[in-house]
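What follows is a structure written as C-alpha cells; I'll ask about it next.
As you look at this complex, bear in mind that one protein chain is not there, while each of the others sits in place.
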Amino acid sequence: MIWALLGLHLIGCAVIAGIGDGLGNRVFAVAAGAPLVTSIWVIGRVGDANATTAQITWVAGLDLELAFRVGPLAALLTLVVSGIGVLVFGYAAGYFANGIAGVGRFTATLLAFSTAMVGLVWADSIWTLFVFWELTSITSFLLVGYKNTDADARLAARRALLITVAGGLVLLAGLVIMADSAGTGRLSEMTNIGGTSAAVASVLVLVAAATKSAQIPFHVWLPGAMAAPTPVSAYLHSATMVKAGVVLVALAGPIVGDAAPWTPLGISFGLGSMLWGAIGALRHRDAKLILAWGTISQLGLMVALLSVGSAKATFAAIGLLAAHAVFKAALFMVVGEIDVRTGTRRIDELSGLRASMPLTFAVALVSAASMAGLPPTLGFPAKEAAVEAALGLAGAEKAVLLSGVIAGSVLTVAYTTRLMIGLFGSKPDHTASAVAPSRLAMAIPIGILGVSTLAGFVGLGWVTTAVRAAAVQLNPSAEVYSLLRWPGLTTALFISTGIIAGGLAVGVVLARQTMSEPRAVGAQAVDELVAGVLHAARWTTGRVQHGSLPVYLVTMTVVATFAAVPFALGIDTSAVYLSDNGTQLVLAVLAVAGAVASTTVTSRLGAALALGAVGLAVAGLFVAHGAPDLALTQLLVETVVVVGFVLGLGHLHRRFPAADQVWVGVRLTVAGMLGVAVGAALIGSSSAPVGVPPVEDFVAESQTTGGGNNVVNVILTDMRALDTLGEIMVLVIVAVGILALAAPSRDETPALEGEPT
Amino acid sequence: MSLALVFAVAGLVSVGTFLVTSRSLSRIVLGFSMLGHAAVLALLASGGPAGDPPLADQSDLETIANPLPQALSLTAIVISFGLTLFLLALARRQHLLTGGDLVEDDLEDRRIAYEADDNDEIGSAA
Partner (left out) sequence: MIATRSPIVRLGIRAASPLALVIAAFLFFGGHNRPGGGFAAGLVLGAVVALRTVAGLQRSGGATTVLGAGGLLAGAVAVSPLLFGNTLLDQVVVSTDLPLLGTVKSGSAIIFDAGVTLIVVGLVMALLDGLSATDLAKDPGTRQSAS
C-alpha cells in the first residue's frame, strides 16, 4: 500500500508536469487525488499502535535502503500532511481563479512537495529520512521562488534553501553518528545511545531541526518565505514542512535525549523562539508576516516541550502539533482570502471586514481562539496539557519552562488579539474596505478547517486516542494522559485564565498603537554573508588564478609535496637496500645524468638527444628489472618519439629562448622538493606491504585460460583487456586530435615562419 | 625497495617538474616524457624486487618478477607516448599560429583578476 500511494503521488506529479498547463484550474483537482487517497487510507490507521512497513534494500551491508514505517505518529502526521494538502489544492483553485502563468509547473512542484513530505514522515531508515528531508527543502525553494521574475522572491528562496540545506548537512552528520552508535540505520530499531557520540549527535540533530523549524537564530528564512503564494505558505510554512524539525526532535528524543546538551539546548532554541517569535508577531502589520512569526513562536513551544522529554511534555507537544496544523492553515487561508478579496493584507489598511466577510470572520475567530488556547476549540486542551506538563516538572527545569510558557502564551494571546482586531475591526479613521465576491473554492477549505477546530474539541476522544498513540510510540509512559474538555479547577486552569486575561489586555492596548515595523536584520545579515562569500571567492580567484601556467603548476607542485608527509613518517629503513643489481645502479645514475643534461643544453636538438639517452637508460632499467616487454616497447616508442620531435619541432628556432633567472631558482627549488617528496612517498609505500604479490596465480591463470606463456601480454590482452581497450581508445583520440590540430582553420592567418628571438 | 630506482624516480621527477614549469612548449614536452619515465619506474619499483622475466615456460616461479606492475607500466608507457605525440602536435600548431612555442598567460583568468579588484555588486540577486 505504501508503494502504491507513493507511486500514485509520483504519477500525479508526472502527469501534471506533462499536461498540467493545458488543464487550467482543473489541474488542482487532479493534484488533490493522491493526497485524498492517502488521507482516506491513513484515517483508519490513526491511533492504531500497529505499524505498516515497506522496504527495498539496496546495499544490505551498509544499511542503504528505502524503508518506510507508518506507525501511530506517522499516521497522525500523514493525516495532517495529506488532509491539509487536499484542502490546499482546493483552496489554490479559488486563490488562482484568474489563472496563473505556469500552473502546471506550480501544481506539480506543490504535489512533489506533498510527496516528499509524506516520504519524510514515513521514513524509517535514516538515509530515507535524509533524502526526503532534502527533497522538502528543494521543493520549498522552488515554491518560494515561484515568482521567478521577482528579485525579492528569488532572494528569499535562496536564503531559505541555504539555511535549510545547511541544516540538512548537519542532520546527515547527526544521523550518521546515531546510526553508527546504535548499530542500525532503522529509527524504529534504535535504542538510547550514550557517551560523547550521543552528545554530539544531539547537538547536530537540534541544530538541524532548528533550521527546518525556523528556530532562532535560524528563523530568518521563514518571514522571507512569505513571498510564496499564500496556498504555499498555508501548506509548507505553517502546517507541514516547518513541522519536520519538530518531528525530528520527537523521533530523536528517545535515542539521544539523555545526552547532556539535549534538554538545555532544546529549551533554549524553543523558548527563545517562542518569545522572540511572539514579539515579532506583535510588531508586524502584514498579516501574513504576523502569522509567520507566530509559527516560529508556536514551533518553539513544541521544540521546548519535546526536548524536555517527559511523557507529559511529549504528549502535550503532539497535541499542540495537531491543533496548530489545523488553526494555522486556516488562518493563512483566511489572510489569503482577505488579500484576494480586498487587495491588501495589512492590518492597518483593513476596516469593517467583520460585517462584510462574516463567514470568514467566524472561521478566523474559531481558529484564533484555538491559537490563543480558548475553549471550545482544539487549542484549549492542547495548551492546558502544555501548562500541566510544565507544572509537572521539578527544579530549575520547571521554573524556566513554566515562566517561558506563561510569558510566551501571554504574548501569543496578545498578538492573536491584535491580529483579529486589525483584520476585522472597524477603524474610526478608515472607510470600510471594498470587498470582492466570495469564491466557493476558497470558502469551502476554510470552512472545513474552521469546523475541524471545533469538531476536534467536540470529538476530543478520537483526537486523544490519536495523540496518545503517537506519544506512546515515543514514550510509553504517555499512556495515562488525556486531552480534557474540562480539566476542573486545577492550577493550570488558573494560570491559563491569567494568561488569557493578561494577553487580551496587552493585545487590545497594542492594537491601538502604531509601531514601527522591524527591519529584517537577520535576513540582511544572511544576504550580506552570502554576498561576502561570493566576493571573497572572486577576490581569491583573482589572486590565485592570474593566468600563468607555470605558476599554476608550481602552486600545485608545492601542495602535492605535502601529500608525501604521511608516507615519509611511515618509512621503515629495513625495507630499503641499495640496488637489485649493479647494472641497475649504473643505469639509474645514467638516466638522471641524461635528464639533467637535457635541462642544461640550450639547443633543441641536444635536448631531444638527451631525452633519447634517458629513454635508453630507462629501457635498460627495465631489462635489469626483468621486464623485457617494457624494454622492447620503450625502445620502439623512443624511435617514434624522436621522429615526432624532428617533425614537430624541426621548424622551430634551434635554441631555446632564455629564461628569467629568479624564476629558474624558484622552479629548481620546487622541482627538488617534489623529487624528494616522491622518493620519500615511494619508500614509505613499500614500508607497509599488505601482502605478497600473487605472482604464481598470475602465471597459472595466464597458461590455463589465456593460453600464453608471456604473462605480461596475457594480462594485457586477456585478464585486463578492458584496460587495453580503453588505452587504444586514448590512442585513437590522440590521433584524431593530431589530425584536427593539423587541419588549417579558415579564420586564422599563420604567422611568418621563424622565431622572433 | 631499491634505492637506485628511488634515486632514478626522484631525479626524473625533479627534472620533469623543472621542465614542465617552463614557458617553452617543447621543454614542457620533454618534461612530460621525464615524468612518464618516472611514473613507470615508480610503478615497477613498488611492485617488488627485480627478478626473471615473467615468461612462464622459461623462468623459475621462485625468481620471477611480479608481472602485474609490468602490465600496468606497459599501459602507462603507451599513454605517455600518446600524450607526448599530442603535445608535439600542439607545439607545432602554436608555432604555426604565433611563430614561437611559448605558453602565454590565460587572458580570461587575467580578466577575472582585474574585475575582482573592482568592488562591484557581486551576489546581489538584482
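Chains here go by letter, A and B, matching the order in which they are written, and residues are numbered from 1 within each.
Please note the rule applied: contacts are C-beta pairs under 8 Å (C-beta built on N, C-alpha and C of every residue); 3 or more make two chains touch, one makes a residue touch a chain.
From a predicted model like this one, the values you see are computed outputs, not experimental measurements.
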{"item": "Which displayed chains the hidden chain touches across the whole complex", "value": "A, B"}
{"item": "Selected from A:72, A:336, A:648 or A:679 as touching the chain missing from the view", "value": "A:648"}
{"item": "Residue touching the undisplayed chain, where the options are A:396, A:692 or A:722", "value": "A:722"}
{"item": "Interface with the unshown chain - residue positions in chain B", "value": "53, 55, 57, 74, 78, 82, 85, 88-89, 92"}
{"item": "Those residues of chain A which, in the complete complex, touch the missing chain", "value": "628-629, 631-633, 636-637, 639-640, 643-644, 647-648, 650, 705-710, 713-714, 716-718, 721-722, 724-725, 728-729, 731-732, 734-736, 738-739, 741-742"}
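The criterion applied here is as follows: only the chains that are shown with their structure count from here on.
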{"item": "Chain centre separation in whole Å, for chain B relative to chain A (CA means)", "value": "40"}
{"item": "Residues of chain A touching chain B in the complex", "value": "151, 154-155, 158, 527, 530-531, 533-535, 538-539, 541-543, 545-550, 553-554, 557, 575-581, 584-585, 587-589, 591-592, 595-596, 598-599, 604, 607-608, 611, 614-615, 618, 621-622, 624-630, 633-634, 637, 640-641, 644-645, 647-649, 651-653, 656-657, 659, 667-668, 670-672, 674-676, 678-679, 682-683, 685-686, 693, 695-696, 698-699, 702-703, 708-712, 715-716, 720, 723-724, 727, 730-731, 734, 737-738, 741-742, 748, 750-757"}
{"item": "Contact footprint of chain A on chain B as seen in their complex", "value": "1-24, 26-27, 29-30, 33-34, 37-38, 40-42, 44-58, 61, 64-68, 70-71, 73-75, 77-79, 81-86, 88-93, 95-103, 105-110, 112-117, 119, 122-126"}
